[in-house]
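All protein chains of the complex are present and in place, except for one that has been dropped.
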Amino acid sequence: MKLLRSGAPVFILGIILLCLCTQAFGQGCAQCLDSTRATPPAVQAAYRHAIYLLVGAASTLFLVGLYLLRREP
Amino acid sequence: MSAPSQKLRKSPARVHRFARAIFSTSHRNIGFGYLAISCIAVVIGTILSWLMRAHLSWPNWSLPLHGLILPEEYLALVTMHGTLMLFFVLTVAPQTGFGNLILPGQIGARRMAFPRLNALGMWITAAGLAVLLCAFFVPGGSPIAGWTSYPPLSVSALAGPGEGAGQDLWLASIALFGIGGAVGAVVMLTTIVKLRCTGMTWRRVPLTVWGWFTGALLAVPAFSVLLAAIVLLFCDRHLGSAFFIPRADVINATLISRHGSGSPLLWLHLFWFFGHPEVYIAILPGMGLTSMVIANFSRRRVFAYRLMIATTLAIGLLGILVWGHHMFVAGLNPFAGTAFAAASLAIAVPSTAKVLSWLATCWRARPFLTTPMLFALGFVSLFISGGLSGIIVAQPILDEYLHNTFFIVGHFHLIMAMAAVFGLFCATYYWFPLLAGGRMLSERLGKWHFWLTLLFAYTTFLPMYFSGLDAEPRHYAQLTGLNPPAQALLGAHTVLQLHITGGAFALGLTQFLFLFNLVRAMRSPEVAPANPWSATTMEWAPYALLEPCPDLPTPVVYQRPCHYSDDGTTFIAQWEPPQPSNPERE
Amino acid sequence: MQAIPPALRFWHMPVDGSWSGHALDSHLLLNLWIALGLFTLANILLVVGVVSRRRAHRPLHKLTLEYLPLTAFAAVFLFLGARANSLWATQRYTGAAPDALQVEITGLQFAWYFRYPGADATFGRTRNELVSAAEGNPVGLDPTDPHGTDDIVRSQLVLPADREVDLTLRAVDVIHGFAIPEMRLKQNAVPGLTQHIHFTPTRPGDYAILCTQVCGLGHYRMQAMLRVLPAAQFDQWLRQQEQAQPQGNQR
Partner (left out) sequence: MPTILTPPGIYQPRRPGRPGDLGEGDSGSGRRPPTDKRTGGNGDGDNWSDRPQGRRGPRERLSRARVGLFFALGGDLMFFIALVSVFFVAKTSGHFDAYSRYINDWLPTSIPSILWLNTAVLLVSSVCAEIARRSMFRETDLMDEWFGFGRPTSRRAAIWLSATLALGALFLAGQWVAWTQLAAQHVLFNSNASSHFFYLITVAHAAHLFLGIAALVSALTFLARSRQLATRQVAVDATVWYWHAMGILWIFLFALLEYGQ
């Protein structure tokens, strides 16, 4: 896709940042590491999964909508 | 605003014209309906902001027929101002308002898909506005929790006046708004995907349509998540659940004990997951229009057209990933803060690409400085001045100092409110002939309107940066009666605030010029030539926005938009078949 | 008011009284100067490009006009982001030093309360159910906990200069924003969460503690005072408070 190629740097950057989000250790009452430890890992994981779920679903919807537009003549 | 629509109707039967305009499913009437909604909202919102400014500058000033403005009333003003402006003006007018009016013409469609659904969406949005305005009149008054309605403040009526019926009405109104917005977005997406006319390949689609498309793609998930969050908050308020309030919360010396232990941060996540795409929904159509208008009056093709498409989509996609930058100091994990900061700074790259393209498009092009062009250039200037501060607040450590200060207020008023409003003015001046049956707005009045609006926009919102750098917090009802060190820190701000207040009043009053211009144009009989701006996009095709009838040709697109000769004297519109002399360069 | 560096005065910024504030200020000033420069440059380009009388006919060069500047800007953003993140990491990725002074801060509509652990250097247990400012127990100290008897609860934050402080943030009712602008410090106090933030005041004096998250009708007057004392005076103050503390905190 020409368009993708022209916008390649931006898209690649976006993907890289998407991977960067794996840094997002949970959520909980984490302000400093000591209080992160006070948060059970299960909670952190739950928040992390919730974030992934929302982001993943919304981005998929976005890209599929784009694909639908592309598919039409 | 819906006066032009009825003037325009070429319907043979003049009887019941009004009723037919109300219940009609024509995209023009629906678009004008959306514009009417946002006109009501913008007038009320501006008056509210004037009251806020007046109270902030003269805390002892008593409002006629009402008396002194109490602190909770100030917060109610802030809440309603933000809600009206952000939801019912900046989202409705550019996306669904002008979207319905112009989008079909621009893609060579004769109408929007699903006209009834479309009308339904408009009426749901109108109902949302009506419900919101009712909040002024219920006991306790309108809510005081701000347009973000952070719990637990928004959960319990004990938390303050306006958190009872007022907050309920707010929830109902925003729920209606979300449903209506999602319906409108679905209609718009279907229209863009399915109703483009023959030859409208996606590289011939104008950037305005790309803006609408991306905005709608963001609106569908964002508004749905907002609706879910509102349902949960409603359960917390009335059904005794605890999604957003922790175990054993003591509000106003009353223990609120529920089953389960929720967290207010959940609301922040869900709300900002909606809230950040929301601001892109408000600004993306303006970006697209700015690109097209600058190109049109510079008589040049949009510089790096395909890159502009890619950046529009990239901004939309990244816009889904960055909501956490509203929560840097709200209790977010510091690592998550880093990730969200990285994603937020990444949005600066496509935005910079857009600015570069705008600058390059009009660079030494000797453009025609018509009013729409001026407003487009003003959009660029405001977008720059607001966006640069966005880069600053995207860095967590700096946001820690600037969060919830007037720096943020200045930031989003410049980049979102003012830039989007300039986009709206640009759209009005540019498309007025299409909206008002070939009439034109006066250029001289328009230029006065532009220069005064630009001047007062900067007068009002630029000083907010300095006030915020001096650590003045938002949402403060007054800067007097603070404790000594706070007084020493913030007391000096009254002068700056007075300056801002003056700017705000002048900015509002300037708009009467625009109003006068509208009325004058509507009364004037003279009719502009077809395609007065010699534009190249489909909505200016001689038959584009007329009521369809069988003897009209079906629109066909042969060209990319912005097809001008090098010296800019001649142009080929999208609907003109390619001459052998200048073969199409795809 | 103390002497403010001219750069800060140009940008209307208040004096900085904390150990980590200087780095933040320098980074913020760098950002502001860059922003101001780009703002001026872009607007000049806009105006000049528009008003120049001759129309440029040569086709614009996409690489030089779009991609090279874009790469440069991306590099600038990357640099700023990395620099900001290093500061962020030093402040937030790690907790306070073990020997830091412990103070617990409780926010409720519309006041801040500051609790010192007292002689036993241990905070007594608190329970929200017991919170009642009327009965003189604004932070909800649990009378059954012996650690709580010597806890000192004050409505003014007094800190020693040049010693790290570990603040524990609580909120009883709604979200409050704990901010000390002159310490370049801000953190929301969220009900249900216990959050830590640490800093080191350096400059003795009186500073304002503001609430920066709208929390109800009294939001604008929800302030407290931070008094930074030289170490010796602070120890003296603390001793006075401990003596003034009635044995058994049940009032």
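Just so it is clear, A, B and C label the chains in written order, and each chain counts residues from 1 on its own.
Here is the rule we go by: a residue touches a chain if its C-beta (ideal position, glycine included) is under 8 Å from a C-beta of that chain, and two chains touch if they have at least 3 such contacts.
If you're wondering where the values come from, they're calculated on a predicted model, not measured in any experiment.
Residue B:T25 is the one among B:T25, B:T148, B:N252 or B:N531 that touches the chain missing from this view. Only one residue from B:G99, B:P221 or B:G446 touches the chain missing from this view: B:P221. Touch with the chain that is not drawn comes from one residue among B:H259, B:R444 or B:R523, which is B:H259.
Listed residues C:R55, C:R127 or C:R163: the one in touch with the omitted chain is C:R127.
The omitted chain makes contact with chain B at the following residues, 10-13, 24-29, 109-111, 113-117, 182, 185-187, 189-190, 193-198, 220-221, 223-225, 227-229, 231-232, 235, 239-243, 246-248, 258-263, 266, 270, 273, 547-552, 554. Although one chain is not displayed, its contacts with chain A can still be listed: residues 28, 38, 40, 42-43, 45-47, 49-51, 53-54, 57-58, 61, 64-65, 68.
The criterion applied here is as follows: only the chains that are shown with their structure count from here on.
For chain A, residues touching at least two other chains, in rising order: 9, 13, 28-29, 31-32.
Each of residues 70, 74, 92-93, 187, 190, 193, 195 in chain C touches at least two other chains. Those residues of chain A whose C-beta lies close enough to touch chain B in the complex are 2-4, 6-7, 9-11, 13-14, 17-18, 20-21, 23-32, 36, 44, 50-51, 54-55, 57-59, 61-63, 65-66, 68-70, 72-73. The touching residues of chain B, when paired with chain C in their complex, are 70-72, 75, 78, 144-146, 150-153, 159-161, 245-253, 255, 261-265, 303-304, 307, 329-331, 334-335, 337-338, 341-342, 345, 348-349, 352-353, 355-357, 359-360, 362-367, 369, 377, 380-381, 384-385, 388-389, 391-392, 394-398, 400-401, 403-405, 466-467, 469-471, 473-478, 481-486, 488-490, 566-568.
Listing the residues of chain B that touch chain A in their complex gives 189, 192-194, 196, 201-203, 213, 217-218, 220-222, 225, 265, 269, 273, 304, 306-307, 309-311, 313-314, 316-318, 320-321, 324, 331-336, 338-340, 342-343, 346, 349-350, 353.
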